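Here the complex is missing one protein chain, while the rest keep their positions.
The letters A, B and C name the chains in turn, as written, and every chain counts its residues from 1.
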Amino acid sequence: MSFNTFGHMFRVTTFGESHGPAIGCVVDGCPPALPLTEAEIQHHLDRRRPGQSRFTTQRREPDAVRIVSGIFQDPASGAQVTTGTPIALLIDNVDQRSKDYADIASKYRPGHADYAYDVKYGLRDYRGGGRSSARETAARVAAGAVARKVVPGLSVRAALVQMGTETIDRTRWDWDEVDNNPFFCPDAEKAKFFEGYLDAIRKSGSSVGAVIEVVADGVPPGLGAPIYGKLDADIAAALMSINAVKGVEIGAGFAAATLTGEANSDEMRMGNDGRPIFLSNQAGGILGGISTGQQIVARFAVKPTSSILAPRASIDRHGRETEISTKGRHDPCVGIRAVPIGEAMLACVIADHYLRQRGQVGAPPSWPFPPSAP
Amino acid sequence: MSFNTFGHMFRVTTFGESHGPAIGCVVDGCPPALPLTEAEIQHHLDRRRPGQSRFTTQRREPDAVRIVSGIFQDPASGAQVTTGTPIALLIDNVDQRSKDYADIASKYRPGHADYAYDVKYGLRDYRGGGRSSARETAARVAAGAVARKVVPGLSVRAALVQMGTETIDRTRWDWDEVDNNPFFCPDAEKAKFFEGYLDAIRKSGSSVGAVIEVVADGVPPGLGAPIYGKLDADIAAALMSINAVKGVEIGAGFAAATLTGEANSDEMRMGNDGRPIFLSNQAGGILGGISTGQQIVARFAVKPTSSILAPRASIDRHGRETEISTKGRHDPCVGIRAVPIGEAMLACVIADHYLRQRGQVGAPPSWPFPPSAP
Amino acid sequence: MSFNTFGHMFRVTTFGESHGPAIGCVVDGCPPALPLTEAEIQHHLDRRRPGQSRFTTQRREPDAVRIVSGIFQDPASGAQVTTGTPIALLIDNVDQRSKDYADIASKYRPGHADYAYDVKYGLRDYRGGGRSSARETAARVAAGAVARKVVPGLSVRAALVQMGTETIDRTRWDWDEVDNNPFFCPDAEKAKFFEGYLDAIRKSGSSVGAVIEVVADGVPPGLGAPIYGKLDADIAAALMSINAVKGVEIGAGFAAATLTGEANSDEMRMGNDGRPIFLSNQAGGILGGISTGQQIVARFAVKPTSSILAPRASIDRHGRETEISTKGRHDPCVGIRAVPIGEAMLACVIADHYLRQRGQVGAPPSWPFPPSAP
Partner (left out) sequence: MSFNTFGHMFRVTTFGESHGPAIGCVVDGCPPALPLTEAEIQHHLDRRRPGQSRFTTQRREPDAVRIVSGIFQDPASGAQVTTGTPIALLIDNVDQRSKDYADIASKYRPGHADYAYDVKYGLRDYRGGGRSSARETAARVAAGAVARKVVPGLSVRAALVQMGTETIDRTRWDWDEVDNNPFFCPDAEKAKFFEGYLDAIRKSGSSVGAVIEVVADGVPPGLGAPIYGKLDADIAAALMSINAVKGVEIGAGFAAATLTGEANSDEMRMGNDGRPIFLSNQAGGILGGISTGQQIVARFAVKPTSSILAPRASIDRHGRETEISTKGRHDPCVGIRAVPIGEAMLACVIADHYLRQRGQVGAPPSWPFPPSAP
């Protein structure tokens, strides 16, 4: 993680501003011979795409991705596959609404990165948030679509589990519902409730936060690079790097602080297939920074959109006190579209660690292990 | 963050196992001409050192640090200063109690990294947890003592704010109390309560989790490397890399999910000194991944120690089901000693970003800014 | 230097294949507020552009660069400047001649990367050399144009000093001649000679190697990150990474092996301006991996183009013996166009180390130094 690149073996560099000609990314270090098409990437981009319901920004972007490099026809199968060279992905910006930015150009929206960018760099591209816009996350989703190809059998899914103070009923969790409502909510009943709930917030010109849960199945045991490239440390950084995220937890997370050692320990038994099983998953699939083969479970908290209608006290870049009220197209709950982004980031981290583990140790172990046990 | 190194400009590499001859670290990229003595580092190590109360492990380690390289006499002042070359710090292990590890060598403690290390590497140093031992964190505290020197005016402090289900009363927060009780607790009254609370847990052979809050004052605005080296992303990784940590949050953190945009926005005004002030700090001092000059506030959750007396179901490395009960010297609440560790990690991240910002942009800005404003 | 990215603070990632839709790069970590236009970058690209004389490949590429991100209007001056966010540069491929690649697709050109890519990745984009094509170097030249902006007062120039066995007469060195002949040769008389010399080689379907000298003036003293990011080590890697380069030397280079200590030592005196001067420059401006403020001088050797008309014994990817003769458009001396590429790589390395030094140590020292001397 440095500047605009993350990953050690599977590396992603993104570029682009909200209102520039295009955004995109370069995925480097990807293994060769993985089948990859624009359609597959587009599938994931379409889930993040704005303007698909009244609950997300009305900016109309097709988010059509082009693969600029890094793929070629496999001589054996004839399929389009990765070549091992950098995969550049380009997404044109289409709906940069022309408007007068004079107001926002010199004022700082409280809770937004406006002030921070100005104080850091001495200037900023203020059109639509520039580089700090959530638009950049489209590039992450595109990269994540490539990452999903890297680890055989990997499945990464996410869902919205809380909006404002309202949490879902986990007994009603149904993955099939996630794409059936505009909130990526696995609880169909709660999703119905959220419609009215968020409509009220939206109409009042306000916004609200959310909590997203991301889970990965099929993660080989042994991934993670202790001590400072721990799988959970890299997940924490990856999720925290998403716009508006203020908290990340793994497994029991903050609730683990309230538990006793007995309650927190995930006891182990031998499964019928001769492989070890865990009787619970407080650890969220990671111990000592290393995957155990259990489902990886992470959650992250997204703050409410800072661009709101209600006037807020602020200053401008000349040091004058002012008020600001944001009237443009914005997500009333930016956490919703964070669902596919969280999936993408987790997929990238796991792909990276899969290659790192294969590099350092070789093929992932197969049970019974270790082979050297007498 | 990769393997056993973290940081981009201010880089820390640690090494060593719990029961090897020594542990230590190499601090690389440190600016030259900073006064540095072993005594200053020792001060911080002493706060983390075990065996100072009945509430931490009874292992007796002096944790005496030696500076092996990277310092020299300043020709002008005669003081011992950093030279800009790598600072190697060495801490001998003294109290590696000789005992029969036959039991733990082949069994996996539930909730511990035992299984994960074995499945990753095919073998592990099981003496005292080997590399996964919290003993490694002494090296972090030593590195953090160096990091504190890097940023002029920086102050990093931490405190325990929750143990188990018991939280402190923030209205009684007194920094001066933190070093007056064995829990680094800023609430003297609650600290009294914790004595009995943790004694009961300790005597029952159980353990409990905790939440630690870390704050940094005097952080220059403009630190942070968007998009993938955001200050909060690096803090999240740094804190999550501490043993037993399961969650990290910045500012309002998970509570931000419950807020409206109005409630979450930190409004801005001009202070009497001509510098901007914020009317609240939900952001925890970071917007868009960049420091704003406000106090940086982070919290992390530490799970209960997994080495407990109560017998737990487990397996051994030969795939046999077994039970395990850990009788050795252990912290009933490993979260306590995480307080100076959290400080060290935050100091290292801020030092790193201070150098990165100075590298990319030059000297930190001074208000009024930006100088180029017409 | 890792995969397709180089640099630590000033980081360049390139992508693209010879016959894909486009090539390009992302320049990350660039300081903000540097004036930057497409025209300035284009100037350097035009010097590397093929098809400008009969001595380079006849492929016709305008190499028109577009700045996709990372620049914005400076609020003060109104000029287009860098923002500190990633600068993405895109160059469309235009003249990908449609032809039958069946022959080259399965055969390996001796001396070319064909075999190596196939044995590494198991497949390759064989159209025009794919990723291994010298076409990728256009992206380096574009990045170098940005790098030149980073260090105030920096000037980086290069020239061809040897072609085949023929070396220039250094007493006739005239920088003004470099852009007056198709060889970037500073010796006008030798340049005349090279016309006939290379014509004969070109007409015979053969090729020849060259040596390029790169010099940088205005390099602040103190740049370089010992021990493993030495300025000369990074220069060596950067120049060796250019296609077809087989050797790199600094200052006296290989000739230094023949010298005595007396002959090799660059004695020092005080200049009239109160700054130290060196009486010679065997060191090429670098001592202990650190710039001294003298002119930096590096040379690199470019092997002859491996794509030649003369039939060579080879094998194909099915393990059958065969012959190969390359008839396409190729440079008879690929070293010629390496001149602007060498400049670009040196500029990037110096810019990177300038930011690293500013990060670790702060502002570059001014003579008399050190300020702390009693």
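Note that contacts are C-beta pairs under 8 Å (C-beta built on N, C-alpha and C of every residue); 3 or more make two chains touch, one makes a residue touch a chain.
All figures in this text were calculated on a predicted structure; none of them were measured in a lab.
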Hidden partner chain, touching residue among B:17, B:63, B:331 or B:352: B:17
Touching residues (missing chain, whole complex) on chain C: 1-6, 8, 12, 14, 108-113, 115-123, 131-132, 136, 162-165, 201, 206-211, 221-230, 232-241, 243, 246-270, 274, 276, 279, 282-284, 286-293, 301-308, 310, 312-315, 317-321, 335, 357, 361, 365, 367-373
Residues belonging to chain B that touch the chain removed from view: 2-5, 11, 13-17, 20-24, 26, 28-29, 32-33, 66, 68-70, 72, 74-75, 81, 83-88, 90, 105, 120-125, 130-131, 317
Residue numbers in chain A that touch the chain omitted from display: 8-9, 29-33, 74-77, 84-85, 226, 355-356, 358-363, 370, 372-374
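Here is the rule we use: only the chains that are shown with their structure count from here on.
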Numbering shared by both copies at the chain B-chain A contact, with half separating same from different: same
Chain whose Cα mean lies nearest the overall Cα mean: A
Between chain C and chain A, distance of the C-alpha-averaged centres to the nearest whole Å: 38
Inter-centroid spacing, chain C versus chain B (mean Cα positions, whole Å): 44
Two or more partner chains touched - positions in chain B: 8, 226, 361, 370, 372-373
